[in-house]
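Missing here: one protein chain of the complex. Every other protein chain is in place.
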Amino acid sequence: MGIETVAVFSDADRKAPHVAAADYAVRLGPPPARESYLSVAAILEAARKTKATLIHPGYGFLAENAAFARACSDAGLTFVGPPADAIEAMGSKTGSRKMMEAAGVPIVPGLTRPASTAAELKEFGRKAGYPILLKAAAGGGGKGMRRVDSEKEIEAAFARASSEAMAFFNDGAVYAEKLVEGPRHVEVQVIADRHGNRLAVGERECSLQRRHQKVVEECPSPVVGENLRKRICSAALAASAAVNYVSCGTVEFLLSPDGSFYFLEMNTRLQVEHPVTEEVYGVDLASEMIAIALGEPLSWKAEDLRPRGHAIECRIYAEDPSRDFAPSPGTIESLRLPAGPGVRHDIGVEQGSTVPIDYDPMLGKLVVWGPDRPRAIRRLSRALSEYEVAGVETTLPLFRRLCGDSDFQAGRFDVQWLERRLASALLESREPSDEDVLLAAAALSDETAPRGSTPAEPPASPWRRRARLESLRGAER
Amino acid sequence: MGIETVAVFSDADRKAPHVAAADYAVRLGPPPARESYLSVAAILEAARKTKATLIHPGYGFLAENAAFARACSDAGLTFVGPPADAIEAMGSKTGSRKMMEAAGVPIVPGLTRPASTAAELKEFGRKAGYPILLKAAAGGGGKGMRRVDSEKEIEAAFARASSEAMAFFNDGAVYAEKLVEGPRHVEVQVIADRHGNRLAVGERECSLQRRHQKVVEECPSPVVGENLRKRICSAALAASAAVNYVSCGTVEFLLSPDGSFYFLEMNTRLQVEHPVTEEVYGVDLASEMIAIALGEPLSWKAEDLRPRGHAIECRIYAEDPSRDFAPSPGTIESLRLPAGPGVRHDIGVEQGSTVPIDYDPMLGKLVVWGPDRPRAIRRLSRALSEYEVAGVETTLPLFRRLCGDSDFQAGRFDVQWLERRLASALLESREPSDEDVLLAAAALSDETAPRGSTPAEPPASPWRRRARLESLRGAER
Amino acid sequence: MRRSVLFLKNPGGDPSQVVVERRGAGCRVARDGHRDDFDASRLPDGRYSLLFEDGRQVSGRVQERPEGVRVFRRGEPATVSMSRGRPSSASLAAGAGEGGVEEIRALMHGRIVEVRFAAGDRVEPGALLLVLEAMKMQNEIRASRGGVVERCEVEQGQTVEGGAFLLSIRSDNN
Partner (left out) sequence: MRRSVLFLKNPGGDPSQVVVERRGAGCRVARDGHRDDFDASRLPDGRYSLLFEDGRQVSGRVQERPEGVRVFRRGEPATVSMSRGRPSSASLAAGAGEGGVEEIRALMHGRIVEVRFAAGDRVEPGALLLVLEAMKMQNEIRASRGGVVERCEVEQGQTVEGGAFLLSIRSDNN
């Protein structure tokens, strides 16, 4: 877009790709996020130093922080995201539920204000019927959530949910809602400009989750037809209009097997899974978001938004699926990426990169597009068979198993399905075959090869290692 | 598609990616194409040995060889391509012109049979008006073509064109046609199945050529509107129907600045530039071609083919643009590929690959898609700024200059435009700046780094080198 | 030709020997009474491609790890319990003398064609120490454990008798 970029970085990321790709880069502080990526003062100082005018908050850290958005405006910077008031309105579970109810957006039957005693929860349980779900009022990401199947569990569950909410969010308020059984997570992409134009760019299917974190996302949802799409998109537009939302945002819904749906929450940022929408609708959401921040009108009209085909995204984490997804930090010793039609990568590492233990262990995203869902799955399967990461364990084996799973192929799953499948034999690791033994024998008997693994660089000599340590100390000045 | 694959290879390609990706691989012979990739007997034997049932001829070598297509059928193999008769009919310039004329497809005024004397050419020149073009009747790829501006040049031009035609194609026949001035090269993608279904999948703009070889291709053409698209697509369908064409194929036209167009030739194979059509129309031509060969009906109907946005392909060659595109064989010491939305790679090399001198020096193709042509060019420009090949010279600098060229941006070019631009200052190489000097100083003073370039592997010890030579000899047994 | 002996751990049994004979890219692997012949090429990116006589092609990346040999095929890892030296659990390390010193002796009459270490050098477990040519075969002699070379009494080109002392290694942690 012809815009010069400024990257900010913590000491752990001096050599990260986002720094090397920027026109300017400013160190924020030491690796802990609190002292770097979460430090509003350090970020504003970086903007001042480099005379930046726009601030893009990315996906995480301060992306949904109203105080940060406000601090940016106060410093005369344009925040690439929604107005601080919209972030704030959607930031409170109970507050946003009330607003949605008023705007005619369906919500799951539940308390409209946090419960301060177990008795209030019991009363709600009696009215709405069990199972019910307890949630931290200030929460997100599944933390502080608790299912309650009968009245006799209420006392203990309330105590635990409240103390968890206090621990995570420094706010012990808990509210309750009816638990929809066998639901899917379906969300709608919304874009809105400062001129009153507001569009829904279709839905995404995000039911494949583990520990309430999305693992695989699709566009469109295999169970949403034309009629349901229209209804859920209007609900999403109403939700975003109710908070005067401007920028890209996502309205999340719980979709019941009977076709009814309920507002869950609104994510007031660009989401990790936005590429599947881009592939199917041919829009560039990241650019659109910047154009909106610059005051431009939307570059699309509703009638130009025509979905085509099917896209699937896999989030590739440095986690070991055969050991309950334990983090697997280390060095990427080799990286082979699939190429060809309908294959897209959003990737933050390269051969030789170190996967730090400080932040989110997501290595990147693999996105495939196909003319329809079966062909998208075939393409995904082919791409995964060419995707090779050595040096750290990854979640790639999980996605390979998924491609061959008949429930996944048929689109038969809800938000708990993946956890149930993981509890079964989905992740048994590949047994070595005769061919593996022969490959091992060929490699171990090959005296022309460098010994052991193939690192990106020859192993450091002790002398070099000393100099490198020295240079690391240098960076800490 | 769940099909097991057999790769064939010459001794130069034992370690090539296409071999390592196949389920079976068969050596054809030594590096010269005549003894390997052009050997019909060796290829049929490879098919027999591995019990293959389908033969995909790729882009080059035997892809447009009717005798090979026939030999495949005779051996009971399904040739993934058009019927041998269609290849043959389109293989002769003069023969195909006659058929096209009969089918009502516009052709450039010219001789309908080869000239055997200079006098016949003079008569044609007088009737049609100069300039005229002499062409080898059996030719292709611009070899044996010669422009003649006046009658007094005829004698010499005929002698030279005829002897060139003899040298390249073992057939000295030459024919002549009117030279259309300032034309563009526009071609139409056609797909047809064995059940009589026949579709035109839009046009491609291929005017950016050097020495009659395509360099950059786009879909759609920046100068073809709805009306012209309809007319040129019907002409292409008529042309393919006239030879009972089945499979994927391309009908090439010369488009005059006044909007009239003339049949050039039909390519009876999948072309290098097919990805731009795939990106804009959302079809998978390579899979379609296999499905057609297996007797399946087309998976698309005319009304489902809706173009979206704009795609551009750059053919990246191992050639040095600053030294008149001299071939630059060598080893790919490092390779960085851009990623992100709308960026696709079809690439045949990787870090550590050797670019052999035996075959076509194309390293790969970069294909970008954008919602419209200006945004596709912006994306191309961004992708090119992240595309880094070290170890061999490439044509990447040419594409970077093109992105900043106002004529290219405006779509103002004809088939000679690139050659004219290349004769001017388009390819002056980048002058080193202060920042380059500082980067060089930082690298040369860095004792923590491996010396010199960064090869994919540590340099071989003499002992290892000996073993490697030995293993090369072993492969030649 | 060059011969290497590798060991494949068997659950609850003695490790089985895998004998690899190489002539250039040509590879013969014998184990458990059966034999495979193929061409093995190291690809530019460090993977291996095996090509069998019936045309079958298999490619993958191989990494030596403390827990075994990791083989990636179609991107997917599996672990093969193979080692260059006889696994120590078998406690049969050939030639191991007293006091944590391993003495390496010639198995047959032959000529030393390569010596990789000198006295005082550190060696890793499985490291190639010497190559002994006998009956036109090159036999690799490897360290079964890591340690420091204590004595080395041969040099390249020297002819040795079967049973002759070649070198000794003082093991770590003894």
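Think of it as A, B and C in the order they're written, each chain with its own count starting at 1.
We adopt the following convention: contacts are C-beta pairs under 8 Å (C-beta built on N, C-alpha and C of every residue); 3 or more make two chains touch, one makes a residue touch a chain.
Every value quoted in this text rests on a predicted model; they were computed, and no experiment measured them.
Seen in the complete assembly, the chain not on display touches A, B. Between the chain not shown and the residues B:123, B:171 or B:333, the one that touches is B:333. Note that of B:188, B:332 or B:384, the residue touching the chain absent from this view is B:384.
Touching the omitted chain from chain A are residues 6-7, 14-15, 19-26, 46, 49-50, 332, 350-354, 456-457, 470-475, 477. Within chain B, the residues in touch with the undisplayed chain are 333-334, 336, 384-390, 396-397, 400, 429-449, 451-454.
Here is the rule we go by: only the chains that are shown with their structure count from here on.
Rounded to whole angstrom units, the spacing between the C-alpha centres of chain B and chain C is 49.
As a whole-number value, the distance joining the C-alpha centres of chain A and chain B reads 40 Å.
Multi-chain contact residues, meaning those touching two or more other chains, occur in chain A at positions 336, 386, 447-448, 454. With touch defined as above, residues shared between interfaces to two or more other chains in chain C number as follows: 42, 45-46.
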